[in-house]
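For this view, one protein chain was removed and the others were kept in their places.
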Amino acid sequence: MRTAEMIASSPARTGVDPELLARTIDALVACAQTCTACADACLSEEMVAEMRACIRTDLDCADLCDTTARVLSRQTAYNADVTRALLQACIQVCRTCGDECASHADHHEHCRICAEACRACEQACSELLAAIG
Amino acid sequence: MRTAEMIASSPARTGVDPELLARTIDALVACAQTCTACADACLSEEMVAEMRACIRTDLDCADLCDTTARVLSRQTAYNADVTRALLQACIQVCRTCGDECASHADHHEHCRICAEACRACEQACSELLAAIG
Amino acid sequence: MRTAEMIASSPARTGVDPELLARTIDALVACAQTCTACADACLSEEMVAEMRACIRTDLDCADLCDTTARVLSRQTAYNADVTRALLQACIQVCRTCGDECASHADHHEHCRICAEACRACEQACSELLAAIG
Partner (left out) sequence: MRTAEMIASSPARTGVDPELLARTIDALVACAQTCTACADACLSEEMVAEMRACIRTDLDCADLCDTTARVLSRQTAYNADVTRALLQACIQVCRTCGDECASHADHHEHCRICAEACRACEQACSELLAAIG
């Protein structure tokens, strides 16, 4: 990932701490990949019928983290209201997905890793939201 | 679009009015396509330098409407908190994009159409949010 | 969907028949929504373990149709080579998903509808590919 370099090389400025911004984008991108892979791994589990809620929330979390990473990667005509509302939604889905994956962490390594990625992403988004005010 | 038929043929139920749900998904999908096309049309305008904010908000709105349409298309293990937070973010970006496009509606037909799509989408999402409570 | 109006109102021109282009984008967008909903409906089926391949190909098809709809919605700096390669990939995934869903059409109405959407999308993409040459 070359997120920090890309933020620094843009002529646009958002007023948001670039180091925190880059860290959040990286956490979102990692969480999206982990959730996509976790949904697929759950689908291949023998007990797939017990993994329905995990698959569904993984898919939601992947979609929303992807979109949030894209919106945060744009610095032109920055809009704090949109950013704030999106971060709040992303924090909600990361928390939901992290809780669901954590409940399967003892049985499935992919859920254990995914719960960690969701927690890290929720934390990064919360710090960015606090910084935006 | 066969959204209503797909909702009806799923074994899962969310408790949300299926007609309202289908109408909202259709509005989101239409808004996403319109915003993607509007961003591109703005990019080809002679006065592209004056369309920067419109292009950026079009891209954000397309991404968020796409994601919201996906999440609403899922009925398994429905989560009202995630749905609510996502609808709030989507309403925010549709309002922002609708306002921006409306300010160019007299000069660019694509912005006039896109403002209408954003208003319709904001309205549908607001109705769904009110129905979810 | 206001796809045709958006194509007509752009200052950019691709040389591709606008009516065929709009029809293909609409088929892609409908197929993406149908595949997202079919993946979710399959996930809620009692025999979810038998629907694994269908869920996986639905997810792939939704992602690729979404991306193809976006790329086709852009007319600025049109590139025939990219468009052609993307249409070929999209035709491949629509055929795969259509075949998989068709094999479940007798048991699941959502798979029957989804197979139709995949066939229609494959057909539209094939016509557009032939027209591009």
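Read from first to last, the chains carry the letters A, B and C; within each, the first residue is number 1.
Keep in mind that, in the parts below, a residue touches a chain if its C-beta (ideal position, glycine included) is under 8 Å from a C-beta of that chain, and two chains touch if they have at least 3 such contacts.
Predicted model only: the values in this text are computed from it and were never measured.
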Residue among A:Val16, A:Cys54, A:Ala69 or A:Leu87 that touches the chain left out of view: A:Ala69
Contact footprint on chain B, counting only the chain that is left out: 39-40, 43-44, 48-49, 52, 55-56, 59
Hidden partner chain, residues of chain C it touches: 52-53, 55-57, 59-60, 63-64, 66-67, 70-71, 74, 76-77, 79, 81-82, 85-86, 88-89, 92-93, 96
Residues in chain A touching the chain absent from view: 1-3, 5-7, 9-12, 25, 29-30, 33-34, 36-38, 40-41, 43-46, 62, 66, 69-70, 73-76, 108-110, 113-114, 117
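Keep in mind that, in the parts below, only the chains that are shown with their structure count from here on.
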Type of chain A:chain B copy interface by residue overlap (half), same or different: same
Inter-chain centre distance, chain A versus chain C - centres from mean C-alpha coordinates, in Å: 27
For chain C, residues that touch 2 or more chains besides their own: 40, 43-44
